[in-house]
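Note that one protein chain of the assembly has been removed; the remaining protein chains are unaltered in position.
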Amino acid sequence: MSEKIIKLMVCSGKNCSRKQGDDITDALKLELEAVSLENKVQVVRTACFGLCNAGPVVKVWPEGTIYTGVSPDDAAEIVNEHILKGRKVERLLYTDPATGKKIPDEKSLTSLKKQLRIVLRNCGITDPENVEDAIAHGAYLALAKVLTEMQPEDAIKIIKDSGLRGRGGGGFPTGLKWEIARKNQSDEKYVVCNADEGDPGAFMDRSVLEGDPHAVLEAMAICGYCIGSSNGLIYIRAEYPLAVQRLKIAITQAREYGLLGKNIIGTGFDFDIEIRYGAGAFVCGEETALIHSMEGLRGEPTVKPPYPAQSGFRGKPTNVNNVETFACVSPIILKGADWFSSIGTQKSKGTKVFALAGKVNNVGLIEVPMGTTLREVIFEIGGGLPKDKKFKAVQTGGPSGGCLTEKHLDTPIDFDNLVAAGSMMGSGGMIVMDEVDCMVAVAKYYLDFTVEESCGKCAPCRIGNKRLHELLEHISKGHGTRADLDRLRNMSVVIKDTSLCGLGQSSPNPVLSTLDNFMDEYIAHVDAKKCPAGKCRDLMQYLIVKENCVGCTACARVCPVNAISGERKEPHLINQSVCIKCGACYEKCKFDAIIIQ
Amino acid sequence: MKTLKSTDELVKLREDILSGKRPSDNSYPAPGRVRIRVHMGTSGIASGALDVYNFLVTELEKRNISGTVIRTGDMGYSFAEPTIEVTRAGEEPVVFGNVDTFRADEIIEKFIKNGELTDGIIPANFRTITI
Partner (left out) sequence: METVKLTIDNKTVEVPKGTTVSKAARMLGIDIPLLCHMELHDLGIENKPAGCRICVVEVEGRRNLAPSCVTTCEEGMVVKTHTTRVLNARRTVMEFILSDHPKDCLICPKSGHCELQDMAKRLGIREIPGQEIAAMSTYRKDTSPSIIRDLDKCIMCRRCEMMCNEVQTVGALSAINRGFMSAVAPAFEQNLEYSPCTYCGQCVAVCPTGALTEVNHTPDVLRALADPSKTVVVQTAPAVRAALGEEFGLEPGTLVTGKMVAALRALGFDYVFDTDFAADLTIMEEGTELLDRLKRHLSGDKTARLPILTSCCPGWVNFFEYYYPDLKDVPSTAKSPQQMFGAVAKSYFAGKKGINRKDMVVVSVMPCLAKKYECQRGEFSVDGNPDVDYSISTRELAAFIKQANIDFNNLPEEEFDNPLGESTGAGVIFGTTGGVIEAAVRTAYELYTGKKLERLDFTELRGFEGVRSATVDFDGLKLNIGIAHGLGNARKLLDDVKSGKSQFHAIEIMACPGGCIGGGGQPLHHGKSEILKARAAAIYREDKNKPLRKSHENPFIIELYKEYLGEPNSEKAHHLLHTHYFERKKKIFVKP
């Protein structure tokens, strides 16, 4: 087969909200056939270019011209002008609104792309098991710069000025944290990297450690220099074997190259890193619990103060930062505080990695500047919801966060806005829910998690969350009353108000935010004893619509409890007293004859 | 490799790799060569990236294609794992999603050998920083 000279790449993510890709592809193919070029020019469909504002996009490859706002009607012009005559279709080039100039290629268009990778800059690019490859991609340059050109105070000032805030959930200013740790005098201090990623669905820390471990090692060494510590500890969950393996290799190689250990690159600064394993307790992401766990004690939080910066690991000043936070450090040092603080919103600088999950097409990790809206994240980067289902809510911040709705979609995402909207940043989990998700069940799901993960130290979290869960269960079974809803709210408020650590102080958030935003669903559960989403098993029925049933018997054959009866070619019937609501018949029926009520 | 003893040595090492003085599998491919990055974080491996990696390593050799296959972390495209990035000399990298050994075979035959694209390419939909 002869090589096709030109390719036309058409953005046509099957689920793209703009959804013209297939039509454009067909039109282009028709036009090419019309001029007998179908063997010379190839038309391929690609996933999203991230240029949704200018979409749909057609890219001519390999030369790189980008046509924006293309419709199927433009196919003839592209083929006739560009392919045949080699003239660019000016009309379809993107016009820079600032200058009014036409932009011909993708490079200048990248500013339109919603995602910006700072933390994930090397993920998927560098070989994580090769320190030279990391060095080729810029690792340890920031460390070298700090060690040779800066006083610790200077470096701390850069971090402070950059506006970097902790990515682990709380959003505490990182530079300030370092400064406090520096000011506390002690013979020994510790730098701890919190890699105990526990939010369900969040895996950005794992990805960074697996893809770019040296970024974290380098930043820890920088932090060590800044606060006056030679001891680094990475607290990582043992469920991350690949991350652990790559970290170990990275640490060994960094030591071999003199980038860790004694006298780092001849500067006289000593810093080494050890790995400590967590046994997979969510609460050990809380820094005091994490420190206890590292000391070999029960992973329980203690009251702050004293803060770890005053008395942490082995009673020494300890600075704890999350993986993602550390991954931001080197670029800030190299590119400067101004560069970093130019990205993001007024109080939240830089980018944030989110783990998109749930009812969204492009599940995965994304990194966007602070201030990007939920709508952009879900409907553009995420490609919208599958099966054209209606968006209902997005849960951010993991089990500590809340559910945000349609009305929050245009809220710019940052630490403070999310809290104001009744949720939180957390570690960056983002779970999208559609119309068939029951919010009572969602709240119950998260409570299930916090009940499981509570350490049991304080009464409100230990018992209160269990009671919340029981009451939600009660409601989802159709036994709830309006008074129960008041009780649900009161218990939630008290648990938040009185719990010892962040886990309990935020665990009722899913309940409170669903009560705030989806009261009607709760009321349907307690008043009408109905689950509007059809998710609560005790409140729903599978019914056969006589008119649609053709009597194929497929449902009856698949029913595990023989609840369906009926003659061949006659409408069937479900015996509700036998039905266990497994949904097998619903899945099996090809005639839409079975409905959920 | 000996221990780096100064910033200059670090910078020089980096420059040597970037300029090609010091060979690296992960450098931009020289003419006639191809570079394949297999995204092998936990997500990739769980979706079968190891099979793809092994397939590519053996098939490249069998089919006399000169190039390198590198294991990296994930790109974050969980919806399309496993993903691989293929760079032909003189061209920009192309990322393919949902790659299994069957698709890998197709990619070798169509793209690597002939430069022909296939459906299911994931364009770089993000900006990034370089250091």
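Letters A and B name the chains as they come in the text, with residue numbers starting at 1 for each one.
We adopt the following convention: a residue touches a chain if its C-beta (ideal position, glycine included) is under 8 Å from a C-beta of that chain, and two chains touch if they have at least 3 such contacts.
Predicted model, so just to flag it, every value in this text is computed and none were measured.
Asks: In the intact complex, which of the presented chains make contact with the chain not displayed?
Replies: Computed over the complete complex, the missing chain touches A.
Asks: Which residue from A:Ser293, A:Ser454 or A:Ser476 sits in contact with the chain not drawn here?
Replies: A:Ser454
Asks: Consider the whole complex, including the chain that is not shown, and state which of A:Ile378, A:Leu471 or A:Ala563 touches that chain.
Replies: Counting the whole complex, the residue in contact with the absent chain is A:Leu471.
Asks: Looking at A:Lys40, A:Lys160, A:Lys389 or A:Arg487, which residue reaches the missing chain?
Replies: Per the contact definition at the top, the residue touching the missing chain is A:Arg487.
Asks: State which residues belonging to subunit A touch the missing partner chain.
Replies: Interface residues of subunit A facing the absent chain: 281, 298, 300, 302-303, 305, 451-467, 470-471, 473-474, 487, 490-491, 494, 496-500, 505.
Heads up, the rule we're going with is that only the chains that are shown with their structure count from here on.
Asks: Of all residues in subunit B, which touch subunit A in the complex?
Replies: The contact residues of subunit B facing subunit A are 1, 3-7, 9-11, 13-14, 17-18, 22, 24-27, 37, 39, 41-43, 45, 70-80, 83, 85, 91-92, 97, 114-131.
Asks: If you look only at subunit A, which of its residues touch subunit B in the complex?
Replies: It comes out as residues 1, 3-4, 7, 9, 11, 42, 44-51, 59, 61-62, 64, 110-111, 113-118, 120-130, 132-133, 135-138, 140-141, 144-145, 147-148, 203, 206-208, 210-212, 240, 242-243, 256-259, 265-266, 330-331, 334-335, 361-367, 381.
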